[in-house]
Structure formats: C-alpha cells, structure tokens
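One structure is given here, and the rest of the page talks about it.
Excluded from the complex is one protein chain; the other protein chains are retained at their positions.
Then we have chain A:
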Amino acid sequence: SSQQHQEAVHHCASSRCGEDSHGKLYKNDTETQLYSLKMYSIIHIFYNTIYDEDEVLLALAEQLGNFTMLVGGPEYVHCLLPPLESLATVEETVVRDKAVESLRKISQEHSPVDLEVHFEPLVKRLASGDWFTSRTSACGLFSVCYPRVSSTVKAEIRQHFRTLCSDDTPMVRRAAASKLGEFAKVLEPEYVKSDIISLFTALASDEQDSVRLLAVEACVSIATLLPQEDLETLVMPTLRQAAEDKSWRVRYMVADKFSELQKAVGSEITKNDLVPAFQNLLKDCEAEVRAAAANKVKEFCENLPEDNREQIIMTHILPCVKELVSDTNQHVKSALASVIMGLSTILGKDNTIEHLLPLFLAQLKDECPEVRLNIISNLDCVNEVIGIRQLSQSLLPAIVELAEDAKWRVRLAIIEYMPLLAGQLGVEFFDEKLNTLCMAWLIDHVYAIREAATCNLMKLVEKFGAEWAQNTIVPKVLGMANDPNYLHRMTTLFCINALSEACGQEITTKQMLPVVLKMSNDQVANVRFNVAKSLQKIGPVLDSNALQTEVKPVLEKLATDSDMDVKYFAQEAISGMFDFLLSTKLLNFNSLNFIFLLFFLCSFGPSITIPNQRLQDGICHGTLSNQTLKVIACLSQLHTFTSSAASSFVLCGKNTK
C-alpha cells in the first residue's frame, strides 16, 4: 500500500501540472484561492493518513517542493509550509533532508514579504524546537532566507545560528558545522569576521571529532571569503591544529580536502604552512590518512607556485613519496601509484629519469597487484615525458605476472590496458612479448576474461590492421575450432563475431566463414546455436552471394535442428538478417541486387516473419525502377504479406517513379 500511496503522490503532482499548462485554472482570484484551499486540505489529508510510512513521507516531502503552481502560484506558496515543517521534524534522516531540500526550493518562490511573514517564523520555530530533529533541519534553512530579509531579522537569524552551533546535542552541532561554510557565504563580510570566525574556531575544537572534521570542510569556504592578510590570524591557527588533531578522522579530512584548502589559502601560506603539514600527513601514523594524502600528491604539486615548485617538490615532497613507495599498507601504496606518474610531467625529463624512474620500477615490482596495475594504467603520462622504452624492460615481467594473477579481476584489469600498451610499445614489441599473453587469455577458465580477451583482440586489430590480424591472430583463433573443449570452440565463434568487421569482407568470407559453417555440425548444441548467432552477426560483412549459397542452407538446416534453442536462434538469425538487409543495403539501391535479395528471403518460405514496415520504408525511400513489377511479384510470395500492405507498395512505387 505504501507503493500505491507513493504513486498517488507523484500522480497528484504530475496530473495537476498537466492541467495547468492548458490554462483552464485560475480564472480569477477567488477561484485560485478556493483552489489553493482545496489543495491545502488534500495535502493535509495525505499527511494525516499516511504519517507512519517513511517511504511515503519521502515522496511527499519531495513532491511538495514542486507544488508551487498547484497551490496557486508563488502568492500562495506559503500554504505548503505547515506540512513541510512537520516533515522537517521527523526522525528519519532521509525524509527530513528531503523536506529541507523542498523548503529551500520553495523559499526562493516566496516574495520578500512572505519570506518574513511566513518562512522566517518557521525557521525560528524549527531552530528552537524541543527535539533535535527540528533544530537539525533549521540549520539548512538559514542561508536561503538570510539574503532576502531585513536587517533586524538578519540579526535574529545570526543569533539563532550561533545558538545552534553550541547546541548540546552533537547531531545539531554537526548539522550546523556542515552548513557553516554555506552560511558564511551569504553573510556580510564584517559578520564573517565577527561571527563566523568564532563559531568556526569553537566547532573546530569541539569535543566530538565528528563535529571537528566538518569544520575542516567549512574552512575552505571561509578562507576564500577572507582577504589574504586576515587568513594568517583568523584561519591558520585552527587549520594547523586540525592538521595535527588527535583524531585520525579529522586529519583524514584535512588530507582529503588538501587541494581545496591549498587553493583557498593561496601560495604564500601554502609555502610556509601547508608544505610541512602535507609532509606530516604523508608520514601520518594511520594508513587511512597517509592514503588520503598520497592521493593528493600530484594535485598538490601541480598547484604549488611555479617559481620554486621544483625545489619544494625535490627537497620536501619527494623524500616522503620515496618512503611511501615502501609503505606497509597496500592501500597507501596503491593510492600513491595512481598519481605518482603524474609527477613526471611536472618535474620534466631529467628529474623523472633520475628520481622518479626508480620509484616507478619499484612499484612495478610491488607485491600487491593493485599497485602494479595503477602504475601500468597511467603509463601514458610517462610516455609523454621520457618514452615508454625506458620502462619496457621492467614493464614486461610486471605485465606477465599480472596477466597470470590468481585474481581474475586483476587479469581483467590488465587486459583492458592492453590496447593502450600495444599502441605505446609498438607492433614489434607486442608481437614478440605480448601476443602470446593475449591468446592465452582466450582460454582462461573465467568467462569474463575470455570475453574481455575477445574484445581486446578486436581493438588490437583496429590498431594494427587487417593484414596483421591475418598473419598473427586469425590462424590461432580458427585453430581453436577443433579444440576438444566446447568452451574453446565457442570462444572461436565469439572471436569471429568481434573480428569480422575489423578484418573486412575478404578475410571473413574466405577464412572465417568456412570454419563457422563447419561448426554447424558440432555435437554440442551450445556451439550450434552460437553458429546461428555468429552467422547473423557476420552477415553484414559477407557478400550476398555467400549469403545465398553458403549461409542460407546452413541456417535452414539449423532451423530444423532437434534442439529447441538451436532452432530458435537459427530463425532469429534468418529474420534478423532480413531486417538488416532491408534497413541498410536496400536503401542504397542496386535494384537487381535488391530483387535478388528479396527473392532469396522469399525462398525461406513462411517460416519467417516479415517486418512489413521495413519493407514499406525500404521501398518508399528507394528509387525503384521498372523492376517494381518483379519486386511485387516476388513479395507476393510471402505469406505474411497482406494485401493492404501490397497496395501501399504499389502506391509507393508509383510515387518514386
């Protein structure tokens, strides 16, 4: 029933909106008023009858935010406030948050007067509610009404916010701390200094670390609002303290927000304060903090002031980074590995070779596969600076080891980087070292790996060309068709599906098709119906002669297979091919070919369903010549071809003439 209620709420909003747009409502004021009154009572009925289902309340809270036009426009929007007010006091956090979101939305639709008469009192009521839920909700509403009210009301709002920042429930203080930055942005500059800073300092030294860490977030917004000269005295003491907080959660937050903080405080403070702070975070005793900081290494270095960026990195950051490479925690190492390659562009060729390359190589040999993988996946950065050759000696063993990793997800990840690597290492290196790996994946015992390997081959062929494929890949793929394991035989088919387009018509017709056709006699039904699927898939690449003389008989045979699934897929393939032929080839008419094809398709007899619409389209858009007659005659063979459709063909044919 809650589902129904939810739908009803949504429906109510959408259907009434529809009527609005027709302009049938609101002929005059009384009507509007009456209507909003009705709407209001409807809302109340909703609210009172279903108060116990959180899911419904959530939908209600969301929809009420879109009700402005339904209650008679912005003039009457305040009548949405009472239900939203009570929704903003419920215990369930998601409902409350949604109600606050809706309140914020409709606050914008209030006129300044309404805002003071209706909205602001609501905020005050919430802010002084008994239970913490209403006070929590109030925190999110101050910033939306502050800019649009008179100065006396503004003073009251500031006072309320101050009170909530020192609320004795941590939940409320958390809510206030999370809105501090947002509130600071709408305040006049003088109040930022007089009010916000003291609140910020108090919250940042709260007894609960969950409050303190939220103050770090606010720090970013506050720092951007203050002039540079005030930052040192007003913000930095608190920030320094946060970076050395005894709770790792707070330090983690600092590390996590480091780039934002860096931008907010500017280059001078960065040089003097943030560099040592960052060093400490990179050496923190908790792995979580180190990992968060390691993630920021590249961004931090990038944003350093350019004049002595290199010197700072080389003397202060790089020593810490070197230590992290041999960290005890794998998350730290893998966080570092995901960004460390980015340093090479910042430091340039010589430094990279001298200082970074040993680190890359060390990480390439790391015991944790994730670390190696992260290095390999970012090779392009280094490739730009020093070329990949420098690494290739160490790269190869790393790749080989990842390729055979016991975890299939690791193998999958390395496969995905193969095309990229192949491009960077070149075709000779690839043929020599990596080709065997790519083929080995085709017979992996995890399907996902075989599938990815197939896709990988296609990308490689796109990169290296059909001729390369013909010499290196195709023979091996086709060889698998005789494998005793039916899964390997199916892999051959999957490869053919993927490769046919990239290899082109000639290879497909001459080399692949015979293999596929031969496999239609396989004793395993799964292979046979995959033959049908493959034939459908490669059909577009084949010429119509091959279709007629080779594919058709096989599909026909499969369509009478003893296995139900084989039959099904064979028929699918037949009608699918028909669909395809009509949609693409026929539109570039070669009329003889067209008729030939139709004829070919007709010869399948009544077993297939003909998409009439397609036929009509095909004929309408084409330039039919005087062979129309033959076409029609041909079409008339088809059982499903109705006489009414036929007459429209005739018409179409005439029109195009």
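The criterion applied here is as follows: a residue touches a chain if its C-beta (ideal position, glycine included) is under 8 Å from a C-beta of that chain, and two chains touch if they have at least 3 such contacts; residues count from 1.
The working rule: contacts and distances are computed from a predicted model.
The listed options are "AP-2 complex subunit alpha", "GOLD domain-containing protein", "Serine/threonine protein phosphatase 2A regulatory subunit" or "Proteasome maturation protein", and the UniProt record of the chain not shown names that protein "Serine/threonine protein phosphatase 2A regulatory subunit". Residue A:W248 is the one among A:F161, A:W248, A:F300 or A:F494 that touches the chain not shown.
Looking at A:N485, A:N521 or A:T560, the residue that reaches the missing chain in the full complex is A:N485. Panel shows chain A; residues 52, 91-93, 131-132, 169-171, 207, 209-210, 246-249, 285-288, 404, 406-408, 436, 439-440, 443-445, 475-476, 479-480, 482-485, 487-488, 595, 599, 602, 629-630, 632-634, 636-637, 643-644, 646-648, 650-651, 654, 657 of it touch the chain omitted from the view.
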